[in-house]
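So the structure is just underneath, and the comments pick up after that.
All protein chains but one are shown in place.
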Amino acid sequence: MIDRFLYLVSEGIRSLWRTKTTALATISAIGIAASFVVFSAVVGENISGIIQIARGQYEFQVFFSEDVDNIRAAELVDQIDAIEGIKSASLITKEEAADIFQREFGENIFDLLEENPLPPGSVLKLQQPKDKRIDVNPIIKQIELVEGVDEVRYQGRLISFIERYYEGFFAAVTALAAAILFGTVILISNTIRLSIYARRDLIRILKLVGATDRFVRFPFMIEGILEGFFGSLVAAAVSYGFVEGSNYFLSLFTQYRLVWQFQIVALLVGVIVFFSFVGSMRAVRKFL
Amino acid sequence: MIDRFLYLVSEGIRSLWRTKTTALATISAIGIAASFVVFSAVVGENISGIIQIARGQYEFQVFFSEDVDNIRAAELVDQIDAIEGIKSASLITKEEAADIFQREFGENIFDLLEENPLPPGSVLKLQQPKDKRIDVNPIIKQIELVEGVDEVRYQGRLISFIERYYEGFFAAVTALAAAILFGTVILISNTIRLSIYARRDLIRILKLVGATDRFVRFPFMIEGILEGFFGSLVAAAVSYGFVEGSNYFLSLFTQYRLVWQFQIVALLVGVIVFFSFVGSMRAVRKFL
Amino acid sequence: MISFKNVSCTFEDGAGIENATFNIEPGEFVCIIGPTGAGKTTFLKLIYMDIFPEEGTVGVDKYRSDKIKKRSIPMLRRRVGMVFQDFELLRDRSVFDNIAIPLHVQGVGMKMVKDEVENVLDRLGISDRRDHLPSQLSGGEQQIVSLARALVKDPLIILADEPTGNLDPAASLKVIELLEEINRDGTAILMATHNFSLVKDRGYRFMQIVDGEVQT
Partner (left out) sequence: MISFKNVSCTFEDGAGIENATFNIEPGEFVCIIGPTGAGKTTFLKLIYMDIFPEEGTVGVDKYRSDKIKKRSIPMLRRRVGMVFQDFELLRDRSVFDNIAIPLHVQGVGMKMVKDEVENVLDRLGISDRRDHLPSQLSGGEQQIVSLARALVKDPLIILADEPTGNLDPAASLKVIELLEEINRDGTAILMATHNFSLVKDRGYRFMQIVDGEVQT
């Protein structure tokens, strides 16, 4: 029993070697197909990362009523901070508002008027949920309900532009990644089927001399698993190289770096190995 | 001669039929691989389309000096309009500026002061070169050189964020598309090699009975071209379906629609057919 | 051991076997003769259940063609040693590995496989070809390897389809004598041949296929 098992495992490994050309073609085909999956995962990860950074640039300004003084303003800021969807709110005192006015309009407000007519305010950052768009309006509404808030101002067009696409984009990326994974699975099982098709004689002869289906299948199973494993290692290496290369290239333009997540790649390796295994089982069955 | 040609063409077509299973596996493998290329083209096209839209939202405001009146301002706007990199410049009169102040600060400037201290200005749109980032600074510098211009204001952080990534992104997409195309070419020639490997006997026997290399190759060439053609048709259909499906889905969120460009897809079909042809030629050579 | 009951197995154009009924006992040595295309190979395929009869039943050992489960066919084939007319060797495996396959299939231990294969290589005088691939063998040598693969598993019955077709008279005689020797140890032999002169006066039981009819 153990002898047969060892024989079958060694058959699987030796058959990789015996059919070097085919095995290499299969492994590189799996490698390339798997690279597409890994790429799509890396690209998806990174694009959504970039979008998160872009969202991090959103600026919300809250203006309080003219009768709110700096002390009251600090209280209002605390109230606003507690609203759901807001990550942080910081106080802009009347004096800071005057500084801003000067920066924006190039005029000292005190040169124009004796007193400072500008109200205190607050600058906000929103929470950035990864999987759904930020719906700005309800948050704005809630802020406006706070007694003492006069007006909320934000880069309406740009934010609504990004957020409008965000969910659709997320869905599209997910669908695309699923499609690519699905395609790759078919591709892999096709490739393995072709490589097994070239050895239908072997299967026929084994059956003629009394091999059970299990016996015939086992070496192909080992072979499929090994091909899937080596293929996805290739994909992991290629994608790692690509990410590192891109990062070198990116460093010429920007500080942003692509991320290569070991966990995701390891998961994908597992998935590819699994489907290589399934693919070779299904392909062998055709000839049994 | 013509008889031999007809025979070889019909052999190519019949061999597709004879090896239905393999041919189908090959075509679907090519189809999937080609889909990846077409997808990457569609996605690249569309992402860059979206970015162009985002860039279309850029707003530049130019403030003129206090001593510039509306008539002079109109002249300045013409001067600015002539600067390279600017698509359009429109005039904001002193009165319009006051309106804007009221909108922004919620106060009527005339309630605070008797006269209107706000200068006239201009709102600009930039030209959007598709293939390179917009370098804002030189344009700003040139505007600031115009006599009578006091200050130029724009969404500095967000624009510089997008533009910082734009060129890198463009380069990355190009590199990725090239990598995918390259991978696909290898994948296709691998697949074809596997399908020919299963028929190395045929090649050997043909050579034994006196076939020239050309004679052996020709049907495989026809077969490769047909497989590439059908495979890339599959890819075209799949990607078309995907784009249409996505558009239906997108319509739930936004008005943006993905574009499926016939010319690009047709070009890719040509490329895939060509490489299927080359792949089958190279694979056959191994067994000649 | 082998029993045919009203077995018919024909092809569109009338070739094949019709309504055959007979028994072969354990330890018999039977020669099947008949001209080209008579149905000898078809007959043997029925026994190792590569094809099934349209009518009637074929019984081999404890297996019956009308009841056997797909799962049991390998078990049947392990008890039957087959020498195929076209050898059916694995092209990418050495002589040694080809002969070893039936033993691996049965789960025989590594060491024992080595002993048994070397034993049979010796017996058939092809030890010096053990590492050749089939393509590096002459036609006759391939035939002998095919025979070795049938012998190695120590079967109940040996089905030999034209086992001397590619052998010279001296080698043919040696093969025949070897089969007789194995037969004396109790293994039944069923040999298809058209080399009637080789087998005629050796006291075998003859079965002749004439126009689809099996005459015993």
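Chains here go by letter, A, B and C, matching the order in which they are written, and residues are numbered from 1 within each.
Rule of thumb we're sticking to: a residue touches a chain if its C-beta (ideal position, glycine included) is under 8 Å from a C-beta of that chain, and two chains touch if they have at least 3 such contacts.
None of the values given here were measured: they were computed from a predicted structure.
Taking every chain of the complex into account, the absent chain touches B, C.
Note on the undisplayed chain: of the listed residues B:D78, B:E95 or B:D201, the one touching it is B:D201. Summarising the interface, subunit B meets the missing chain with residues 1, 3-4, 6-7, 11, 18-19, 201-202, 204-213, 215. Think of the hidden chain as still there; on subunit C it touches residues 11, 13, 34-38, 40-41, 85-86, 128, 136, 138-141, 144, 161-162, 165-171, 194, 196-197.
Definition applied: only the chains that are shown with their structure count from here on.
Annotation of subunit A and subunit C: not jointly contacted by any chain, touch as defined at the top. With respect to subunit B, maximal separation of chain centres occurs for C (centres as means of Cα atoms). Separation between the centroids of subunit A and subunit C, computed from CA atoms only, is 62 Å. Computed centre separation for the pair subunit B/subunit C is 66 angstrom, with centres defined by C-alpha atoms.
Counting partner chains per residue, subunit B has no residue touching two or more of them. Looking at subunit C, no residue sits in touch with two or more other chains.
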